[in-house]
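Left out: one protein chain. Kept in place: all the others.
Every chain is named by a letter (A and B) in the order it is written, and numbering of its residues begins at 1.
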Amino acid sequence: MTLIDLGESTVQERLRGEGLILKTGPFAARIRTRIPVVAAALMQVYQDFPVLDASAFADFECHLRRPLTFRRWHRPQVLFLADGRSVFKPLPLHQAFPVLEWGMNWCVANQVHDRLVFHAAAVERNGKALILPAPPESGKSTLCAALVASGWRLITDESVLFDLRLDEVTGPVRPVSLKNASIDVINDFAGNVMLSDVCRDTLKGTVAHMRPPSSSVDRADEPATPAWVVFPEYRAGAATLLKPLAAGSAFMQIVKSAFNYPALGRRAFHRTADLIDQADAYTFVYSRLEEAIETFDALAAGR
Amino acid sequence: MTVYLVNQECDFRPMDDAMLIFHGGSGETYQLAGVPACLVAELLRTPEASTLESLVIRLSDPESQPPVVLVEEALEQLRKAGVVSVRHP
Partner (left out) sequence: MHSPLDGNQALRLALARPESMTERTPAEWTVLVAAARETSLLGTLWNLATLAGVAERLPEPVGRHLYGGFLKADRNAEAIQWELQTLQSGMLQRLDPPVVLKGGAYLLAGLPNASGRICNDVDLLFPRADLERAESLLFFEGWGTTHHDPYDQRYYREWMHELPPLEHWRRGTTLDVHHNILPETFAVRTDPVRLLASACDLPAPWRYRVLRPAHLALHAIVHLFSETEWDRALRDLYDIKVLLEHFGGRGGDSFWRDLVDEASSLGVTWLAAYALDCCEQSLHAGVPLEVREALLGSRITTLKRRAARPLFLHGLNTRASATPKRDSVARALLFLRGHWLKMPPRLLARHLFYKAFLAPKEDVTNSRTDPAGGGVR
């Protein structure tokens, strides 16, 4: 059963009642909210995602509600609660959907300790994963969205999971989060993408989410072998440049993106080293998306 | 392979260009370019004074690069000197 099978009114009903259990790759999140706009936004970008019935296990308990103070009515706000505890500062109510997305990211970043979790995007071709770790503003999501629009399978835009035993990369496939100028850039680059309504004046500026292709959603459980770790950097007007990066430096850089490296210690150290041993590392400077895609297509084709 | 460096457990991972060290106690990770050799030489010179931090600071200084020896050989020398003990998993 997917969201579109269920239909918006049933989705709404579940959100208000016992919760909607949304399956995103290896994780299931139980979402509860009485805020009406959330159902419509979910329908826009999650329509092909499986929904589990109420008797299923959910990894994360997500609750979105207004605060119990006067800010419930006066310039209303929204809180995201994980396991009943508010984890962000209250934000304006119209940002409810982005807040839900950030909240689910928070759950993966903070509540998953049985595998390494990197703040990175990953896409796949021929069973091989291209991992794009990056700090915000590096153009990671833009690049990821463009690769997906060009036929790469989306593994994740936000949290790359690396198993502690198997040399496999997975991810919770979820909508790609686009900010500010990237929204128009992706719209211009690919006519076929479906973006959510934009949400203005958030902490990240204007944001919109891109619906993942249904083929990526259908293959959400399929792992990929880590093949390339690429640190992208968008630099206006720069020439496209893919440059090999020495393993030691690649290790030290990707460690900065590992959410649970401190919590896993020694295990995280060796698994990160294993990952870097297996993958080729590069830095990548770009300004033109078309050239960026050509570069990665060539990399995947072994050219 | 687990190495005890002055009573503190460290894990080492040689990479193409660097030696990575994980310090089990503090949970800190260090990257040392061209290290095994430097590490060994430095340790053998001043075993009692070596904390990992001081070692890293000194070895990160490109001016003071001692000559290169093999990792296994180096660890063996260290073990004899009583500075580190080596445990294979």
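In this text, a residue touches a chain if its C-beta (ideal position, glycine included) is under 8 Å from a C-beta of that chain, and two chains touch if they have at least 3 such contacts.
Computed from a predicted structure; not experimentally measured.
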Contact with the hidden chain, among A:E8, A:E61 or A:D274, goes to A:E61
Would you indicate which residue among A:T10, A:S86 or A:S287 is in contact with the undisplayed chain? A:S86
Of the candidates A:F49, A:Y234 or A:F259, the residue in contact with the absent chain is A:F259
In the complete complex, the non-displayed chain touches which residues of chain B? 7-8, 24-27
In the full complex, which residues of chain A touch the absent chain? 26-28, 30, 54-59, 61, 80, 83-89, 91, 99, 102-103, 105-106, 109-115, 119, 135-136, 158, 164, 203-204, 259-260, 262-267
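Simple rule for what comes next: only the chains that are shown with their structure count from here on.
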Per the touch rule above, chain B residues touching chain A in the complex are 11, 13, 15-20, 22, 24, 27, 29, 31, 33
Counting only contacts in the complex, chain A reaches chain B at residues 246-249, 251-252, 255, 262, 265-266, 269-270, 273, 276-277
